[in-house]
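Here the structure is laid out as structure tokens; the discussion comes afterwards.
Every protein chain of the complex appears in place save one, which is left out.
Moving on to chain A:
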Amino acid sequence: MAETVQQENKRCIYFFLYDRSKVQEEGDLTRAGICYFYPEDTPMDQQELLCGQLAGVSRCVSELSSAPVRLLRLRKTKYAVHMRDNFLWALSCVADIPDVSVCAFLDQLIDLFCFYNGPVRQSYQLHSQEELAVCLARYLSHLQGGSTELHHIFSCLRTIDSTNIDPLLLLKAALILQACQRCPLVLAGCILYRGRVVSTQMPPELTVKVMVHETETFSQDNRLRMNGVTSGASPTSSTVTTNVFLTPSELHLLRYPPVDNRSSDTPQPLTRPRKSRLLSRTLSDTLISDQDPSEFPHLSYQTLPSSPRSSLSDESCFSPSPSLFSTPLRTSLKSQSEKDTPPESQEHSLPNGTLPNRGTGGSLGGSSSPVAKNEVNYQEGGRLGSESNISSVLAEKDKNADGNSENRQVNSLSNGVPSEQDEFSLRLNDRLAKLELTDDSAGSGDDRQERVEEHLAKESKEARREGVTERSECMSVRSECVSVRSECETSLESMFLYQHRVRGLVLALLVEPSFNTHPTAKDEVYHSSLASLNGLEAHLRTTSPGAPGAQGPYTFAHYDCIQNTLTTNVCGRSAGPQDRPFVKATALLHSHFSYTDTLQEAIIRNASCAVYGTRTAAQETYFLQQGTSSRNSGIPNGQDSAFSLPSKARHRLLKHGVNLL
């Protein structure tokens, strides 16, 4: 398995799952707690060192800050951390991957594990470490393989390239799913072709999970069909049923899907659950529940995060509530702080917290912005490397992260709705402005940079102190407030995943547990879909990939946050050298957007190119105009061609179906 992971696209450096309950006393060996360590050939001493240290630091920090740790930044790498149920999950990536992507990576990995194996504790009781190691290695390899760097940045679904296939075939796929949904005990499904989504009725995060099994069975089919209940119909098609575990919220969405109101064009992702455009359940099929889905207690991910794609906001239903894995010290700390500060101000001060009322509460929600901005700058410094120029509105030197003293520029074109900015943000902006004024007269260059940085650092320190967050000298720690939720890992519900493969085409259906024992359900699904699947497969197989059309003198990437899909004209698995700056800038901007809810538009550039990024609650779009003159440098002015990027993007992208108007 390891060799499949070691591809050129390898993102993960280390990954481990550590069971803290196994290492309680002085005499306990650290290795006893290591459930899985990647790379598997790492010497045990090194594994123990890393696990021991990170477990200690994570625990210490989370106890001090009364919040679970999500990201630990070391000098050259960073670790996404997830503590749940005495288990510590940690994943490290190369430093130039945005925080939000690293955390999303880890979250996806955990979600995958729980989807196929159920609650972690239980699965380690039921299965051997070796068995589960194979699973984890497979998930890691799946998440790392196959797609482009841009896909990794957004952690988005791999979809079929719809520019080359007849839209009628997408309709055909949707109709197949509808026909299946009419069969008894079938909840929802998706159709995949060669590891890419053709059509799906599930929310994106469920589709992602289903896809692993798709690739898994594909390789299995090639070797031996061994796992699961297999009933091969013909050499080219086979069905498999696998046990999977869904969270109550996922299940509720499948059983009582919200009625899609297409009459309104304006996306309302904050109140509307994320769902696919291709969701094709017909109205007549829909079970109308009198309960508003948004009121369902477990539907945390619909209503909670103000930026739905931000994986830094704890979307997962199992996220640890501080009180649940608390130690006596922790509890006392927490209760103390609760005594000292009114609950509201405590929430207010936590940086980047997913506050329960954040989606709706304006000023409260924006509280983390300035801190986040600063944090982003800190971490992203040197991202564009030598291509960056020095002229900054919001820039600072990054000494700690990797010693690279390059700067890059973020021109914040519009900073969102003013009402969303709270006092703190305004105060910081004020001070920044003042600082710039005074510094202009006082000095220039490094001196000034340093002072800006100093000031920002001071600000952020204050902020962090308020947020009871600790930042040590070589390690910065972001912690995050997690709203107290009921522990729902134990309430994962067992369901079945039915899969029917016809060569490269896979129909995956989530079905009720009784599907397997129902006398006719399986036959009915099989027969109602077989002919159409055969046909669709034949169509897709004969669809020529098509020559990549004229690319145009621009590069773009359009990320749909609702469907979790990406449209781009950057082709190929790894971007060519000419696309590198674009990919880097996109990563950086995406990172900014994920931290700063109020940021809507930004231009980032170096001496040779400028990338424009814009986002709404429903999408993020990045645009690079090629062949612009490079005479724009230094202090921005009104004649700067960078400022024409927004209108260029609007016009150019219309023909790609991206409407920025």
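FYI, a residue touches a chain if its C-beta (ideal position, glycine included) is under 8 Å from a C-beta of that chain, and two chains touch if they have at least 3 such contacts; residues count from 1.
As a working rule, contacts and distances are computed from a predicted model.
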The complex lacks one chain in this depiction; which UniProt name from "Coatomer subunit gamma", "UDP-N-acetylglucosamine transferase subunit ALG14", "28S ribosomal protein S24, mitochondrial" or "small monomeric GTPase" does that chain carry? "small monomeric GTPase"
Out of A:Asp28, A:Glu131 or A:Asp166, the sole contact with the unshown chain comes from A:Asp166
From the listed residues A:Gln47, A:Thr239, A:Ser532 or A:Thr598, report the one that touches the chain absent from this view. A:Ser532
Which residues does chain A use to touch the chain missing from this display? 166, 168-169, 171-172, 175, 178-179, 234, 527-528, 530-532, 534-536, 538-539, 542
